[in-house]
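With one protein chain held back, the other chains of the complex are shown just where they sit.
Entry: chain A
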Amino acid sequence: MSEAQGPAGTFVIAQAGTPAPGTLPAESGVEIAVPPAEAHGGGFPPFDVHTFPSQLVWLAIAFGALYLLMSRIALPRIANILEERHDRIADDLEEAGKLKAESEAAAVAYEKALAGARNKAHGIATETRDKLTADAEASRKSLEAELSAKLAAAEQQIAATKTAAMSNVRGIAVDAAGAIVGELIGTVPAPGAVEAAVDTAIKS
């Protein structure tokens, strides 16, 4: 506190060195209270009222300029950037959501188509199987009917043949029996008697 600095002193010395006729009493009062001869001139600088008007004026101008620059130019600019980014992110998220919904819808549609195709294939398979089964059944039945008809016919034929054969056998037996009896007893029996006897023998 003991040394006078060059620029420090100048302010107050300049004050004291301007003995303007219109000097205010207040100003001269301060000059007396703080004589320029003192080491630090203005005393404690933050309480030096001589500097107040200058500081206030320049602060008002500087801060006003800062306020205008901030509110008109700098802050809207940053706000713009932030808003743009915010919008872009929101847009991108929306787009992503839309694409996701689309892909989900596509997946659902695919599942549905797949299920439909599966059902259809199943239907076709069932139908074909049923049809084939029915065809097989029908052909089996007709074949069976044919076979049984053939069988019946054959049986009939056998029976007829058998009957015919049997009647031939009777005839032969009658002839043979007549001939045998004729040989044995020398007299040929009456055909009617032989037939009756053969019939009786066949029946027994």
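Quick note on the criterion: a residue touches a chain if its C-beta (ideal position, glycine included) is under 8 Å from a C-beta of that chain, and two chains touch if they have at least 3 such contacts; residues count from 1.
We take it that contacts and distances are computed from a predicted model.
Q: Given the options "NADP oxidoreductase", "F420-non-reducing hydrogenase subunit D", "Cytochrome c oxidase subunit 3" or "ATP synthase subunit a", which would UniProt use as the protein name of the unshown chain?
A: The record for the missing subunit names the protein "ATP synthase subunit a".
Q: Please identify, in ascending order, the residues of chain A that touch the omitted chain?
A: Output for chain A: 1-3, 5, 7-8, 10-11, 14-15, 18, 20, 22-24, 27, 40, 42, 44-48, 50-60, 62-63, 65-67, 69-71, 73-75, 77-82, 84-85, 88.
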